[in-house]
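One structure follows; several queries about it will come next.
Only one protein chain is missing; all other protein chains are in place.
Let's look at subunit A:
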Amino acid sequence: MSTLTLLASGDEFKAPGLELFEFPPIINGVPWFTKPVLVAILSTVIVLIFTWSAFAKPKLVPRGMQNLGEMGYTFVRDQVARPFLGKDADRWMGLLLSLFFLIWIWNLMGVIPGIQFPVVSHIAFPFVLAISIYILKLYLGFKHQGFFGYFKNMMFPPGLPKPIYLLLAPIEFLSNMIVAPFTHAVRLFANMFAGHIILAFFSLVGFWFLFENLTPLGAPLGVLGVLMTIGMTVFEMFIQFLQAFLFAMLAAMYIGNSLHPEH
């Protein structure tokens, strides 16, 4: 909120921009300890506490947190792991569940009052996750299909007329080796980044026209801003869940393709 107030101190309305994502160090002289880092660590701790209370001593008849945790587990298992990994699903559930919970809680921080910062709107966080999946994907691909076999399966899927490969091979290489990890990270990052800007924009409209600069003409606009903020918050919560799901699903897809070539 302090950033917004600072921005709105001029005489005319100015939409929030990139400065939304700039934070000074919390402690002077410790440049790395900023709000995004604090929120990232805090939400990681929340994930650990939640999963520990749900799964540490699981009972045959689930109670309380275990019910909630099992809902998450069965969702990831049935919607993410099994469609892409089949019988290997159980082996990769640990990774997929970690990704899903961590990203969802990181995203959820974007709408928690007082925190209101989606961790992955700083690209370093999705980037490190996507890179880890990328390395795992290459490792599994080389291990299960061989170094050359992996590229052969990727670039020269059998059963196509010869000239097509001239076009297909470079496209497949590019899309699998360079574009895929990039989009994997950027899709998550951009969604949260844009969502944060949208929420900041509408709440600033409300704040500016109702508190900072209350005029008969501007007031309805301020009310609209507040209503839009509420609506967009609900929508944003849906997107946060969807992006966590999507990131885990893509990870499962990459792993599945490395374990068994598509064709």
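Definition applied: contacts are C-beta pairs under 8 Å (C-beta built on N, C-alpha and C of every residue); 3 or more make two chains touch, one makes a residue touch a chain; residues count from 1.
In the analysis below, contacts and distances are computed from a predicted model.
Participant: Missing chain's UniProt protein name, "ATP synthase subunit b", "2-aminoethylphosphonate ABC transporter substrate-binding protein", "Cytochrome c oxidase subunit 1" or "3-hydroxyacyl-ACP dehydratase"?
Facilitator: Per the UniProt record, that chain is "ATP synthase subunit b".
Participant: Touching the left-out chain: which of A:I26, A:A56, A:I171 or A:L214?
Facilitator: From the options A:I26, A:A56, A:I171 or A:L214, the contact with the absent chain belongs to A:A56.
Participant: Considering the whole complex, which of A:V37, A:L140, A:L199 or A:M232 touches the chain not shown?
Facilitator: Of the candidates A:V37, A:L140, A:L199 or A:M232, A:V37 is in touch with the missing chain.
Participant: Tell me which of A:I26, A:L48 or A:L242 is the one touching the absent chain.
Facilitator: Missing-chain contact among the listed residues: A:L48.
Participant: Touching the hidden chain in the full complex, which residues of subunit A are there? Just list them.
Facilitator: On the side of subunit A, residues 17-19, 21-22, 31-32, 36-37, 40-41, 44, 47-48, 51-52, 54-60, 69-70, 73, 90, 93-95, 97-98, 101-102, 122-125, 127-129, 132, 186, 193 touch the unshown chain.
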